[in-house]
Every structure is written in structure tokens, then in C-alpha cells.
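Structure in C-alpha cells, see below.
Here the complex is missing a single protein chain, while all its other protein chains stay put.
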Amino acid sequence: MAIIAAEQYLERVATLRPRLFIGGKKVEKLTDHPITKGVIDATARVYELTMDPLYADVMTATSHLTGEKISRSLHIHQSNQDIEKRLEMARLSSQKLGTCNYRCPGNEMLPSLAATTWEIDQDTGTEYHSRLNAYLRYAQENDLVVSGSVTDTKGDRSKRPLEQDPDSYVHVVEKRADGIVVSGAKQHATGAYAADETLVLPGLSCREGEEHYALAFVIPNGSEGMTYVAQYNPLSAEREHTEDIRYLGNPIYGQRETCLIIFDHVVVPWERVFMCGEVEYTQTLISRFAKTHRMNCGGACKVGFMDLIIGAAQLLAEYHGLSRASHIIQKITRMIQLTNTSLACALAAAHMGKEEPAGSSVFMPDEMMSNLAKLTTNDGFWEVMALAGDIAGGIAVTMPSERELDNPELREYMAKYLRSAAPAEKRMRITRFLQNWVAGLHGVGTAQGAGPSQNQNLILYRITDLEEKKRMAEDLANMQS
Amino acid sequence: MAIIAAEQYLERVATLRPRLFIGGKKVEKLTDHPITKGVIDATARVYELTMDPLYADVMTATSHLTGEKISRSLHIHQSNQDIEKRLEMARLSSQKLGTCNYRCPGNEMLPSLAATTWEIDQDTGTEYHSRLNAYLRYAQENDLVVSGSVTDTKGDRSKRPLEQDPDSYVHVVEKRADGIVVSGAKQHATGAYAADETLVLPGLSCREGEEHYALAFVIPNGSEGMTYVAQYNPLSAEREHTEDIRYLGNPIYGQRETCLIIFDHVVVPWERVFMCGEVEYTQTLISRFAKTHRMNCGGACKVGFMDLIIGAAQLLAEYHGLSRASHIIQKITRMIQLTNTSLACALAAAHMGKEEPAGSSVFMPDEMMSNLAKLTTNDGFWEVMALAGDIAGGIAVTMPSERELDNPELREYMAKYLRSAAPAEKRMRITRFLQNWVAGLHGVGTAQGAGPSQNQNLILYRITDLEEKKRMAEDLANMQS
Amino acid sequence: MAIIAAEQYLERVATLRPRLFIGGKKVEKLTDHPITKGVIDATARVYELTMDPLYADVMTATSHLTGEKISRSLHIHQSNQDIEKRLEMARLSSQKLGTCNYRCPGNEMLPSLAATTWEIDQDTGTEYHSRLNAYLRYAQENDLVVSGSVTDTKGDRSKRPLEQDPDSYVHVVEKRADGIVVSGAKQHATGAYAADETLVLPGLSCREGEEHYALAFVIPNGSEGMTYVAQYNPLSAEREHTEDIRYLGNPIYGQRETCLIIFDHVVVPWERVFMCGEVEYTQTLISRFAKTHRMNCGGACKVGFMDLIIGAAQLLAEYHGLSRASHIIQKITRMIQLTNTSLACALAAAHMGKEEPAGSSVFMPDEMMSNLAKLTTNDGFWEVMALAGDIAGGIAVTMPSERELDNPELREYMAKYLRSAAPAEKRMRITRFLQNWVAGLHGVGTAQGAGPSQNQNLILYRITDLEEKKRMAEDLANMQS
Partner (left out) sequence: MAIIAAEQYLERVATLRPRLFIGGKKVEKLTDHPITKGVIDATARVYELTMDPLYADVMTATSHLTGEKISRSLHIHQSNQDIEKRLEMARLSSQKLGTCNYRCPGNEMLPSLAATTWEIDQDTGTEYHSRLNAYLRYAQENDLVVSGSVTDTKGDRSKRPLEQDPDSYVHVVEKRADGIVVSGAKQHATGAYAADETLVLPGLSCREGEEHYALAFVIPNGSEGMTYVAQYNPLSAEREHTEDIRYLGNPIYGQRETCLIIFDHVVVPWERVFMCGEVEYTQTLISRFAKTHRMNCGGACKVGFMDLIIGAAQLLAEYHGLSRASHIIQKITRMIQLTNTSLACALAAAHMGKEEPAGSSVFMPDEMMSNLAKLTTNDGFWEVMALAGDIAGGIAVTMPSERELDNPELREYMAKYLRSAAPAEKRMRITRFLQNWVAGLHGVGTAQGAGPSQNQNLILYRITDLEEKKRMAEDLANMQS
């Protein structure tokens, strides 16, 4: 079995030495910094879940390359059932972590890359697919964390890459015998600095002349020329400076941590290059990744988050003595509707999936339904936040620090005045937990992760057969069209 | 093959003699009245579709009783695939008819009744299930139209049946050796007067003492003591009085036609009685029917309608020269989102279906997802109406009669002033067609058919395991619960 | 006092002889046809309200030309108080009629025309304003019904008037010593065939070269060369053929009746021409009319309709024994919110009004707020329909004709099975009344009347000072901009 224990992961991650900056300062030791530690602990928890017999069906799969049991995080879907298990994994890890499963994004790229490399090889006689399979065997055997990154920094978005600083998009600056040299930067890279490897896909649909940008490769953490700059926001500051993480919103695992990855003349050996110059395949590769990502990250992952929010809101309603009020029940019901609608779309995407391209043995979710899962969640998540915030009450904004519970000058006051139908400790704890969901970065993060609504809208319009619908209407209206 | 041709259905329906009133007048001949003719023509079209090899997979099934090929309208789901085909049938017939498939409601009751009669027999030793199977064989062999009816007239809804006129709900007034005598009335009965048979289910979840109301049976059209009173609204008046149905919104098939069925001491022989007094099974029977009905009629059927609306709106946008305007594309895209969301929920309901009760061989859709399909459609359909009405423009309200196109005094004016980027005939035709969808009874009809939103809300809240979600939140918040 | 009694109006209208077609047939006598009679009865009711001392403050004003008490329908706003009374008139007449006050549209054009003719005369030395004042004196002295019409038939909307059939927009075909000759057609003309006069404004913002389209004039009913073609839809058919108008949704006054007015070489004497060729003023004239129209017809008028809908929904909830259910209260409350939000915007439009142009003595509502009143109502009205339809229940779609109450064969059945907590007569009457609001043309009619949402959106974006808001943000963000 090619599955390692959490401890083995922790040992390995302790050896990583990425050049990483957080909040204006260099991070010396990944396992020590309170922010990076959250990422590592979350990832370790995923390794634990993978080992847990209770979740084996969801968290593991059988490698189509080796026949061995592997983490589903490194699996290529071989059936619609695989796609469905994959979305169940997204939901489960969200429920358990309250933040990213950092093995997710890379995993969402792998099937897309498998499908597209197979296709390029078939069409053009390249050997990208066998390279990828070789890499996959290696990753599966070592049970690696493969992070993934797709979004370029883009500069002025009204311009193409060659109309501005060419580094605005990651590209090949030199081809050498031993590999390619790459420059540019990828943003929004989820947990990349604590991953063993980072997989890089093209972030734009390339046109002729933009061959240097049609580029997919994988690179080990902290390779020469790579610099990571972590995101920094109020939650970062809070975690960086807190004396007691027990009182944070998501105590152990923290917020979703991303970074900017700068590639400054980074050398990638040819055996790690999976696309290089095939502009005509970039659109397909991106849309395959997008539909996989939108079903999982856009849909099912956020269902897991919404499960947590609903649970916390219900708890707080009970703590406040209000859980039987009709307007509270109505709000809980509406949240139930919203989360299950996202789930329905994700399930439909898996259910309607199919082998793509035919003959590749790779299965892909349905494009309409996966984009719909994401689009539904974009709006639904904001509404769930608003509803849960409504149930939480003003205390979700104005609550004092839980540290005052330990403050001898205030301890009794706190116990007296922060209690409700529940003791102050419980009520404050779940309020802070809920605050993290409804009064932080989750609304924008959810709507932007896997792409903003306009992306999905464009796809919905493009892939719908309006001619067929027009004919139906003409027929029934009795028109000779 | 136990499937008859449309012509055979037409011959049989011509022999029916229900006591029927429409708009204050008695209907003498079902096949002549312009309103009842629409129901008959729609039903005949369903028989045609069933015969059409193109749709065989969707419209037909293999009887689990006889092994023969039958109309899916008389089939008991034997698998999740059957459930999914069933919802595809709902969508298809909506696309083709623009009104009810009048074989639908009875068909949605049959599996629920099969499941529940099996269960009652298992538990209590009755023989309802074998009676039902005998009846089913008969119906399948003759390829009957079995209509269905569930909603009682209810009177004052704040009162139970025994607190008011006992006829406010259909009930047994006498049990005799040869059968039961039934009184009361069912409303909203879809197309019942043109069906071969009407299946009647209890419309309320009965309590002890209300045994006379726990009642399921099937009765041939126009049995002694039955009176049908048809709905009547502006669209009824228009069809009743028009000289040329070509100019109606849904020219051939018309609006969904329903009626009130009054049972005045109607005798039902025992072999047609499938529940009589088992109050403790009424809730389950209703919820089984509801979840089947809400997936099909609440979800997939309306997806077919929305397909038609989108097609007509796109046509009209093109006719007006506006189909490339960004706000039009945005509205079309939003409609695509809404219709596919309903579809996703219906598909998820089928995909997550299971045998229920275990051992019965009857498959039922998932309750959460089917209720969600309906709930999503309730709001979504109104929004689709608003969007399509927006695209249609004021002409959807203020358009003159298409008969003016034939009026020698106006013909040239009409051709000149009603044309757009398309000729006046086409534009007027599709405008009238769309008017029927966006400026008529469809909003309320869709929201009420298969039960209003509050019914689904109650179920969503009731069947959700809030305790599990609370535990997830407590675990992650680090609480000792 | 220049206010006439309803009887005088009725006498005058009986003398009108427009060339009018409804549903494919010529109308011989305006006062006899069931559809035109509804328009006349509604207008007569407005005359009654104007005479009623209870409503004098709202329905009458003091002429700034003669100092006499006149109908507010012929008044030019001289203050913000006048604007506010005007919107109160719109709400009141909607409450009383449940359809158009047919004196409205002309009245919404008059202040805009007064402002713009004053401006043109000031700038260019024309005498349009004095002509308008002379006409106004005549109209006020005779207390005329002045209808108004603005929307051209437009043909292909992606083309300008001169790129297609020039008659797609109303225009001057000849200028003569005694007046102008006009051709083209106006659609959506509310109640025009029963008005004494029709005021015509340009329906597009004209450019250089389109001088023949920059045209405003007033024309007596039935002038040589004019043909009226009435709208025709299911409600038209129902009213045309009914034997008893008591059982219609809006029994006496009916739906909003509009027509297409065709001008085929119609001669307009110069003293009735108020703009002819001044293309640079068309945009301003239209936007002045639009903001007046959107406050009244888009906002306040629909508030009156929503008052009726809320009242009927509450009645029906009580009749059904459900008015204390929490979800019903929540829906009623939401409707209260929606109607009052429209009202708030309309009031703000009046409150923020000002003299425009300065020196003209004409007051105009605020453009942002009036467009907002309309935009808010577009969505709000659909939602009110959905909510009221939800409360009404399936009976709003499936109810039999009230004529069955008189049917000796059914009378007792109807009394028994259509009753609820209220007798069948009452319940059926209010259900039919509500059906007319929630299952007919009101959604599209409301959204399209005074222009669809996209029109208001364009104005909102155009008139907002985004630079000012950008500066505020820069200042507070501490940026040197």
C-alpha cells in the first residue's frame, strides 16, 4: 500500500526549505511559524483520514497504473463512481478541516492533464502522457503532496501576454537540452510552500504566437529560482501574534493559506514537462481542469463548509434559547436548501460524467453541471453567511476575547454576562467559530476560488444548444421555421 | 406489446360519458368541446410518442409483472435507472406538449402505492398489494390512461375532517360486502374527465379516529355518483369561444386542464380498494407520492417548459435584432442556470434513489433532492417568466390579435407595423406563444402543482440531521460537547 | 371650476367615432363593446373621484394659466408638493380602478413638454411654449381626456429609422402651410381610442439627419387617417364573450387596454405642433417624460395595485383559516416591504424634485429616484405576484367558473365543496379577483410599462458621479491620487 502515515509526512515536510516570506518577514522554519504550521497540521489530518478505515472508501482508490491502494488525492478518475467519490472526499475534508485540503488543487489538475496529454500524444506523437504516468507512479509510490497552480498575475487584463511585460504570465524563456527555463509568477497558489511538489498549468487559452505560454510542468518545492510570498490579512496577523490558538476561529487549521509563487529562471527537466508549445490544446486543458475544480472546490468542498456553518448556527440558536422560533427555523431551512442545491449540482456533474477523450480511460464530470455547482455556490454561500450571521446576532461582531475568561479581574463578570442558555465558555467558543465563517474572507474566497461567476456564465451560454430549444418552441407554436 | 396506438385511445375516449360541467354548461360530447378536445389531443400525442422508436427508451419500459413492453406511464420503478428515465419522460413530454402529460399524476402514485401496499401486507397480512398488482396487469394490458387525484377540498384548513363537514375530505360512508361507499370531493384533478380511470389517494396524514379517511382506490371514469366540474379562467374562455385555435398561445394542446371531482355515494368494489383504515401508513404513502411527484412534475416537467421558454425568448430576441446585446445574453444565461439547477436536483433525486421498503423491489427517489427539485423550480420558474417577459417586451402584453393578419382592412398595416427583423406572422406567432408562458397561469400553477414551497420547507427541515452538523462544528471548534 | 361630471364625459365619449378594430372585428359603437366599455367606465370613475370632496386635494389642482380649479390630470407641476400629489393620484386611482387611470399617460407628458418647449423657445425663439399653453387652456376649460403615446413600432431594433422602412418611427412626411402631414404608428397606446385627444412624443433620441422624427403634437380622437388596433389576449376574449361581467377578475374596469395607433398621412395643424425638427432636444424631452412616468406609473400606480393584492391575499388567508400561520405572516410582511420600498423611491423622487429648467416654473422629479422607483417595482411586483399566488393556493388556477354557483345542477355541490372558513361565493369571488393579479398579464405589463429594467439601469449608471466616490475611497485609503 502506497499510503504513508501522518508522521511520515510531518518528517518529510520538516526537511523542506522554500524561500518564503510572510507579512514582510522571511520564514526560517516551516514547522515553527504559526501560519505555516496550520497548513502542515491540516495536511497531516488529511493523511490521518486517509489511513482511517472509516473513510477508506472515500479517501483511497486503486491506482490504474500500479493496482495498489493509493490516496485518492493522486488518483485519475476511471469511472463516474470515481468522480463521485472524489467529490465526497472534498466534502468530507472540508467538514473535518474547515479549511483547504491542500492536496486538492493538484489532484484536480491531474485527470485533466492525463486526458489532454493522452490526446496530444495521440494527435501529434509526443510522449507527454507516458512522462506524466511515470511521474504519477513516483508520486503515488511516495504518497506526495502535489499542489497545483494555474492563475498568472496577468498585469493589465485588457492586454495579451505579449502586449505587456512578458512575465505577466508564466512562460518558457529558454529551451535547453536538459530542460526548459521558466519565468513569471502564479498567484492564489493554495498551500504550495508546504507541498512536496507544485504542478503548473497554463492560465490562459493561448493563441498562435503564444507558444511559450502553452506550458505545463511539475516542480519540487523550493527549487532554485522559486520564491513564495504568502497572503497576509487580518486573520494572518491574528494567528501570527496570538498567544493561544485555542481562541482562534478555526483553532488548529486556520484559514485557507495561499501564496504567490515567483519563478525566476527556474530550470525544469524535460521529464517533468507535460505540455510545451501546443497552444491549440490549452483551452481544452483549462476547461477540463475548470470543470473538475468547480465540481469539487466550487461545489462539494463548500457544501462541507456550509454543513459546519449550519451546525454552528443551530447550536447558537439553541444556546440563545431561540431554536424553536419560526423565523429561525425558516433560516435554517433555507440554509439546508442552499447547501443541498450545491450538492445536487455536484452529484449531477459526477452522475453525467463520461470518458473523455474516448479511449483515454480518464473520466470527466459534466461541464454544465460542474459549472453550475460552482455558480450556485457563489451566491448560495453569501446567503448562508448572511443567514447564519443573522442567527448569530450582534455578538458575532462585538464579542470580547475569550482570553477574558482567564482574566482574574473579569472572570466572574464574563461567566455572568456572556452566558445565555449555555455557559459563557461554550457560547463564546461557538460564536468565535461562527464569526470566522460569516465575518471574514469566506464570501469572497468562495466566489473567487475556481473562478468568478462570469467565467461560469460564459460557459453556460456557450455550451447550451439554443438552436434545439428554438426548434422545440417553433414546433409547438405551429410555425414553419 | 401492451401499447396501443393513438387512434385506439381516441376511439376509447370517444365512448366516455362523464357528467362534466365547464363554465356553467354541461359538456355533452368530450371529443367535441374545444377545451376537452385539447386534453384528448395532448393525450393522443403521448400515445404517439410512446410508439415512436426515437423515444422508446424513455417512453416505454418492461413490466415487472408480465415482462412485456409497456408504456412507462404504467410502470413501477425497479431501479434508479427507471427513476431517471421517468424524469426524462416528464421533460420530454413537456417539451412536446407545452402542457400536462395527463398520464403523469396517476403514474406518480402507482410506485408509492406499490411500496406502501407491499408494506401494509407484510406488516398486517392484508392483500392490498396483490389487488394492486392485479389491477396493474389489467391497466398495462389495456394501456389505460390512469389519472390520479389527491387534494381534498379541505374546507377550513385550521380544522381536521371531523371538526367540520365530514365531506370536506373524501371518506368511506359505508362498508358493504361488495365494496365501499365513498363521498367527498377531490380538487385539482388533472385531466381526469378524459382518463380511463382515476386513482384516489388520501390527501391528509390521518390520525387515530380518522380511519374513514385513510383511503386509496381506483375508479373508472364516470362511475355512478361522480360529477366533474372543470376549471374556468380567461384561457378557458378564449379557447371556448375562439374561431381559430391556430392563434392561441398553445394552439393544439392548450393549458393544463383540471377539474373538481365530486363523489356522491360512489360505490367502489373491494378489488379496487388499496387502503382502507390504515391511518398509520397515510403519512408514508403521501410522502412517497410527494417525492416522486416533486422530482417529476415539480422538477423535470418544468425543465421541459423552461426549455420552451428559453427557445422562444431567444427567437424573439433574434427577431427583434437584439440577441447579441450583453444584457440579453445575461438573461438567457440566467435562464439556462435556473432550468439546469432544477434538472440537477431531479437527477440527484434519481441518482440517490433506493429500494423502499427494502425487499419490495420498488425504487423511490431521494426525498431531500426531490423536494429540492420542486422548491428550486418554484422560485426559478417565476424568475424565468420575468426574464423571458423582459426579453419579449411590451408587445407580449399589447399585441393585437393575429386574426388582424387576415383582416383585409388591416392586412397591410399589420405586415408593415408588426414586423421586426422578422415578418409580422412569425413575430406575432412566437410572441403569442411566449405570452402564454409569461403572462398567464404558469407561475402560480408551477408553484402550487405538487404542493407549495412551505410543504417542501417542512420536509427539508424535518429530514436533515442537524445533530450531525452540530457535532462537526463542535469538533472543529475544539469543544467538549 | 373647469371640472366636468362623469355624465358629461360619458355624453362626450358617446360622440367619438375612431376607426377601431378589436380581435379581428371593427367596433361600431364605443359605448357598447364590452372591452371599450371597461375603458370608458374606468375613465368615468376618475371623473367621479375628481368631483369627490374626499379626494379633492389629490385629484384637483389650481391651473397656473387660469387660476381655476382643474383636474390634476391636466396640471403642470408648479412645486414638489404638486409632484407628490401627482403620485398620490396615481396610487389612489390604481386602488379604485385596479387598472389604468387612462388620463395618466398624457398628463405625464405635459410637464415634460412644458419644460422642453419653454427651453426651445428660450434658446431658439420658437413659439412652441405659447402654443402648448393655448392648447392647455383649451384642454383645461373642457376638462378633456388627453391620452399620450410615445413608443414607435421600431421594426428591427438594431437599425436607425433611416436604415429601414422610414415608417418604423412616426415622422413628418410633408410640411404644409396649414400644418404637417404625419405617418407611422405608435404602439402600447393606453386607452387612446376612448380619449378626446392623443398627445404624441418622439420615441427615440434623434440624431442629426433625423429631423423628421423629432416631433411632438396633439391630435383629436379619430382624425382622418388614424386607425386604432386594440390589443387582444385571453382576457380580451373572456370579456368579449362573457355573459356576466360580475364574474370577471376586475369586473367593471377590466385589464389595462392599449392599442396600436396607425397614422397614415394624418394632417396636424401648426397650432397643435410642439416640436418639429429640434433633434438636440429629443433626449431631454424623453428623459423628462421618463422620469415623470417612472415615478407615477412605474412606482406609485403599482403601489396601489400591490395594496389591492395584499388586501386580497390577506382576505384569502383568512378565508382559508391560515392567516395566523407564521409563513403566511412572513409572506404578507414581505409584500408590505416591497410595496413600501417602491413608494419610498417615488416619494424621494418628489421630495428631491426641482424646477427644471430654472426659470420655467415647471417642476420635475429627481431622475435617480424616479428611475429607481420603476426599477424597484419591476422586480418587486413579480415577487408580490409570487407571494400572493403562494397564499392563494392551487385554487387560483383550478377554480371552476362562478357561474356554477347559479347552475341548478351544481349549486349545492358548489356551496359545499368550494366553501372554506368563508362561504363559497366570497371565497370564489376573491380568488377570481386575485387570479387576475397573479396569473395574468400584470408581471410583464408592470415590468414593461414605462420601459424595461435595462433602460433604468443605463440611466442609473450614466447619472452617478463615480469620480466623486472614487475620490472618497482614495482619501480614506490614504492614497495620493
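In this document, chain identifiers A, B and C correspond to the written order of the chains, with residue numbering beginning at 1 in each.
Following the convention adopted for this analysis, a contact is a pair of C-beta atoms (placed from the backbone, for glycine too) under 8 Å apart; a residue touches a chain by one contact, two chains touch by 3 or more.
Treat the numbers as computed from the prediction; the structure is a model and nothing was measured.
Under the touch definition stated at the start, the shown chains contacted by the missing one in the entire complex are A, B, C. Of the listed residues C:Ala6, C:Leu65, C:Val173 or C:Ile336, the one in contact with the hidden chain in the full complex is C:Ile336.
When you scan C:Pro166, C:Gly179, C:Gly225 or C:Gly311 for touch with the missing chain, the hit is C:Gly311.
Considering A:Gln8, A:Asn133, A:Thr227 or A:Asn478, the position touching the chain not shown turns out to be A:Thr227 (whole complex). Contact between chain A and the absent chain runs through residues 21-24, 26, 151, 153-159, 165, 167, 185, 187-188, 227, 229-238, 240-242, 249, 258-260, 262, 264, 320-322, 327, 379, 382-383, 385-386, 389-390, 392-401, 403-404, 406-407, 409-410, 413-414, 416-421, 435, 438-441, 443-445, 447-449, 452-454, 457.
Remark: the residues of chain B touching the chain excluded from display are 326-327, 330. Contact residues of chain C toward the unshown chain are 95-98, 246, 250-253, 307-312, 314-315, 329-330, 332-333, 336-337, 340-341, 343-345, 347-348, 351-352, 368-369, 372-373, 375-376, 426, 429-430, 432-433, 457, 460-461, 464, 466, 468-479.
Throughout what follows, only the chains that are shown with their structure count from here on.
Centrality annotation: B (chain centre taken as mean Cα position, compared with the mean over all protein Cα atoms). With angles rounded to a multiple of 5, the C-alpha fit of chain B against chain C returns 180 degrees of rotation.
Ranked by separation of Cα centres from chain B, the top chain is A.
For the pair chain B and chain C, the distance between mean C-alpha positions equals 38 Å. The mean-CA centres of chain A and chain C are about 53 angstrom from one another, to the nearest whole unit.
Touching two or more other chains at once are residues 327 of chain C.
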